[in-house]
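Removed: one protein chain of the complex. Kept in place: all other protein chains.
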Amino acid sequence: MSEALLASESGGADAATASAPGSSGARQFWRRLRTQRAALVAGAIVALLVLVALAAPLLTALEGQDPTTYHPELIDSARGGVPVGSFGGMSAEHWLGVEPQTGRDLFARLVYGARVSLGVALIATVLQVALGIGVGLASGLGNRWLDLALSRATDVLVALPVMVLALGLLAVVPTGFPRPVLVALVVGIVGWGGMAKIVRAQTISLKALDHVAAARLSGWGGASVARRELLPALAAPVITYSALLVPTNITVEAALSFLGVGVKPPTASWGQMLTSADVWYQAAPQYLLLPAGTLFVTVLALTVLGDGVRTALDPRAASRLRVGTKRGRKGAAS
Amino acid sequence: MSLGSGFTGFVARRAVGAAVTLFALSVVIYAVFYVAPGDVAQITCGPRCSPAQVQQVAEQLKLDDPLYTRYFEFLRGVFVGHDYSTGTAVLHCDAPCLGLSYQTDQQVTDLILNKVPVTGSLAIGAMVLWLILGVGTGVVSAWRRGRPTERVLTAVTLAGTATPVFVIGLLLMILVCGQLQWLPFPQYVPFTEDPQQWAWNLLLPWVSLALIESAKYARLTRSAMLETLAEDHVRTFRAYGISERSLVGRHALRGALAPVIALSANDFGTMFGGALLTETLFGLPGLGRELVHAVRVVDLPVVVGMVLVTGFFVVLANAVADVLYAVADRRVVLA
Amino acid sequence: MSLDDHLVHVDGLSVDFGDVRAVDEVSFTLARGAALALVGESGSGKSTVASALLGLHRDTGARVTGAVRVGGVDVTGATDRELRRLRGGVAAMVFQDPLSSLDPYYAVGDQIAEVYRHHSGASRRAARARAVDVLGRVGIADAARRARSRPHEFSGGMRQRALIAMALACEPDLLVADEPTTALDVTVQAQILDLLHVLRAETGMGLLLVTHDVGVAAGSVDDVLVMRHGRVVERGGVTDVLAAPQEAYTKQLLSAVPRVDAVRDERSGELGDVVVEAKGLRREFGRGKGAFVAVDDVSLTVRRGETLGVVGESGSGKTTLGRMLVGLLEPTAGRLRHAGAEQRGTGAVPGVQMVFQDPVSSLNPRRSVGESIADPLRARGDRDEAAIRARVRDLMERVGLDPAHYDRYPHEFSGGQRQRVGIARALAAEPRLIVCDEPVSALDVTTQAQVTALLAELQRELGLALVFVAHDLAVVRQVSDRVAVMRRGRIVEYGSVDEVYDSPRDPYTKDLLAAVPALDPALAAERRAARLSRPPSAPEELAVA
Partner (left out) sequence: GPEDGNDAGGDGKAKKGGTLTVLNREPQKTFDPARLYTSGGGNVPSLVFRTLTTRNREDGAEGAKVVPDLAESLGKPSKNATVWTYTLKKGLKFEDGTPITTKDIKYGIERSFAAELSGGAPFLRDWLIGGDKYQGPYKDKKGLDSVETPDDRTIVFHLNKPVGDFDYVATQTSFAPVPKAKDKGTKYEEHPISSGPYQVVKNTNGGERLQLERNPHWSQKTDAERKAYPDKIDVRSGFNSSVINQRLSASQGADAAAVTTDTNLGPAELAKVTGDKKLAAQVGTGHFGYTNYLAFNPKKKPFDNPKVRQAVAYAVDRSSVINAAGGSSLAEPATTFLPDQESFGYQKFDHFPAGDSGNPKKAKELLKEAGYKDGLTITLTHSNAKNFETSPEIATALQDALKKAGITVKLQGLEDNDYEDKVHDAKDEPGLFLAHWGADWPSGGPFLSPIFDGRQIVNDGYNFNSSFLNDKSVNAEIDAINKLTDHDAAAKRWGALDKKIGEKAVNVPLFHPVYKRLYGKDVKNVVISDWTGVLDISQVAVK
């Protein structure tokens, strides 16, 4: 799967399609995206993951298992609870084997975990991206005092340990507050500093360009200049970085569970599976490899998809895609 | 109002910014710990202490004073220091005095000063390594874009982000220290004592952190470089026969530095509060572990001290970053 | 002549960008030491041909057919390695968009040195010395210090000269110069053209000069190729073509060339309100010892319906002044009033527009040109999509662009086309004042006439005030009511256009007017001889002066 995922970008956009006159920006975007095979495969994988998450009850019903039932008969109690049988107890009943110590079905936990982890990570990422871009742009474009104020406010958040922050939020948020929202909120608030710094740095470099000056002269206010002239140029780092925020967010969710901010047991999440699986890396490697592998595929798919989107967003991509690749194709050499 | 322009102005503004940041941090932490669960006196005295004894401890630690009084005391310590009793003698804690640990009565300043070199060594080395690894990978994948080399590199760096630091670190340790015995099991040796041993022992922690962090840098570098490669000025050099490698390595890389510098400043800053897992894994007596412990036992002075140090480094790292990219990109003025 | 005697041999070259055929069956040859001019309408495919000579279309998605041989290398079939040897070493290129063609992060001198080192294998030191040397030769004053500047610290003309210097540093057999003097005032332009001439004579360098300026071509080449719509419409010796054009298009081209001595038709006298007023404007860059005064004590007023022409030496502060007038740059000292109101600090002034000297960086590469032109309309609150589109199409048409190209992106346009996008955008929202910084430098004379006519028309209709910065004295005379001559940051002469042109008082103004290229190749040669026979220090002095 990953081979296909990593397939080259060189199947990329065609100048001919990219520059077909008369089509709108969005149409051109799709056209450029469609020509990138790797991105399409990655997009399909992401879609599949989301689908798996949504269809978790269905899939587990198909397997005939559920994510919370204990199967003590499938583990060896005297040996610390390792699954009996080869490959971590994989069988026709338990497709991916069972969890050490409890014997809960790993396939079921993995697909149910996708709901929590993808949900939390995606919401949190959106939050981080929105906050990061907002603050980064404002501080990059604003005067030096606004910049100073926002940058230092970011520093405060960056310097605050997650634990302290979560403790504080837990204390002020009423108990009835929906847990998943709280989790996403905390994870989101924890992690937007990096994005803000990146956006600010890029903004500062970009705003020296004349087209930004031109937009200013056209009469646009700061926000519109940001949206029209800067955001498209920021798409590259933002998309790239966002894809990598997802795995971080998935692990932060797990870390937060110690403070009672994470999802409640026995609900499964990839992050929590990873944290409890890491000690089993020798005794029951598949227990670690499953969530880690899934996470890896997720990140890889998101990254490749992000690359594709980024490329498709750039009208100059057509020329870029081909520079440096071996030789022009037949008849395309000059 | 204006603090002047130029470098002195910049330094002055940053100093003000740092002061405000640190002030805000300390207030936030006092506020959080005011509302957070955990009875400090009971925890300090031990769970089996009777209410009367707990009360004694509370008095000893001045926990019954109103919050603002305690905060004011803290500020006073920072600016003028304060006297404290060891029971047998009265000692002075010089300004900036961050108070005494509730748990061990050590001076927080000493406690932190002991740990800063450890965490600093860890953070600096790791950062250097992840920059080399990350930016290097980014450069190579931008250069070899679309080729097998790039695909392999992408997969490898992303695997780093998907694997827990624990597993990477432990596997490295088993392999390098246990099986191959190329390196000793890490233990912290101060730089001042033996620079070579210092580096030798920190190598594994550095590598583990770098493996995990580098993906971000690699991807970021690569995408920023591809952006730059599309620009007109690169065409100029291409038209002069400059090889793709130098185009990528020299011209495109320079354009990618801004986000990389910004992010590493951030990560470097956070590393001061956050390399907990690495520190426990490798038994490095750094700030991260101390901080987590202090939060658990509600050792407020220690937490405040640690977070202020982190905050200081975050601000410092960002200031350095700003100077760096003003140097890298002269169109940028120091704000 | 056999194939290999020719430095350049192009046979049946066609270039397609998708469905656009930019170059159609072009053939020509160029011998060693010879010079050929490619003239023609904006968008006629001149730059595309020039790029093809260095194989620059490779891997860009363009489809190239036909044979191109340069210096014995089959450019179409060459390997990447052969191509790299060809580029810079055998043939060097000066790009049309000089302002965005330098790496913003490195010192100008270092960039030249890098290229030089790449081809000569010289030491770092030697390369740097070489960079300073060539910068000096293209007339950059104080080259040793200026070599350390970043491109953004250079004026437009200086950047253009830096690129020429880069090309010269490599001592190529063939110089492909795409509009190499568009940002240069006439005196510096003359100096550069002389330099090229001397090099040709001394080293036998071949020259392919792409230009829209017939005057430039007249003085510098042996043969001319006139292009239109991707095809060659006329070719021949420069004297023949200029003196007795055969094709209707060539005739039209020549007749549209504006002349400095043409007396301008009087405009309706009554002057409007003051639109912008500057008093004692000053702008420094850098501080302390490295401080540099770009604009010094400049005072001027522009009224409604009036055009103020600004001419002057390259690097004399025209752009800096313009940016201050529109509020993009904060003056170090002095006062600025817009429509009577004091302007403080930076910030866009409503109703004021600018046409930027650098068309590349002034257009957002990620937005279609139509959207860029519509920008001011949307900004002022227009919401009616159909009306906006109609207005944009109208504007495009009026500046000579195909309205069907609304959805195209800037990189798909030629240099002159991009420049016109910038003009259309500036006009879109019917501003009070437009500061035009070299708005027609990349336009062929017919298009140029079309654009200046448009500006005049709008001025009549709307009372538009214009500040018109240009190096082409003839154009300035044609469009301006008053003119300011700048040199070293100061206005050295300021008066009504006829006064200044007909009875210049400042010696620099006189020099400028004398340096206007002649349309007659014989006259041009004569003048060059005169210039070159002056003491050798003269050109240097002229540049520094």
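The chains carry the letters A, B and C, assigned in the order they are written, with residues numbered from 1 in each.
Throughout what follows, a residue touches a chain if its C-beta (ideal position, glycine included) is under 8 Å from a C-beta of that chain, and two chains touch if they have at least 3 such contacts.
Just so you know, these numbers come straight off a predicted model, no measurement behind them.
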item	value
Touch partners, limited to displayed chains, of the chain removed from view	A, B
Among B:Ser26, B:Thr44 or B:Ser223, the residue in touch with the chain that has been omitted	B:Thr44
Candidate in contact with the missing chain, chosen from B:Ile168, B:Val298 or B:Ala321	B:Val298
Which residue of A:Gln28, A:Gln65 or A:Thr102 touches the chain not shown here	A:Thr102
Chain B residues touching the omitted chain (full complex)	36-39, 42-54, 56-57, 59-60, 85-89, 103-106, 111, 114-115, 166, 170, 173-174, 177-178, 181, 184-185, 187, 279-285, 289, 296, 298
Interface with the undisplayed chain - residues on chain A	68-70, 72, 75-82, 100-103, 167, 170, 257-260, 264-266, 279-280, 282-284
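Just so we're on the same page, only the chains that are shown with their structure count from here on.
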item	value
Centre-most chain, if every chain is reduced to its averaged C-alpha atoms	A
Centroid spacing, where centroids are CA-atom means, of chain B and chain C in whole angstrom	51
Between chain B and chain A, distance of the C-alpha-averaged centres to the nearest whole Å	23
Multi-chain contact residues (two or more partners), chain C	56, 152, 365
Residues within chain A bordering two or more other chains	208, 233, 314, 316, 319, 323-325
Residues of chain C touching chain A in the complex	15, 17-20, 52, 55-65, 68, 75-77, 79-80, 152, 326, 328, 347-348, 350, 352-354, 356, 358, 361-368, 371-372, 375-376, 379-380, 404-405, 407-409, 411-412, 422, 425, 429
Of chain C, residues touching chain B in the complex	54, 56, 83-89, 92-93, 95, 97, 100-106, 111, 114-115, 118-119, 150, 152-153, 163, 166, 170, 287, 360, 365
Chain A to chain B touching residues, read off their complex	2, 6-10, 144, 147-148, 151-153, 155-156, 158-165, 167-168, 170-172, 193-194, 197-198, 200-202, 204-205, 208, 233, 236-237, 239-241, 243-244, 247-248, 251, 274-275, 278, 281, 288, 292-293, 295-296, 298-300, 303-304, 307, 310, 314, 316-317, 319-321, 323-325
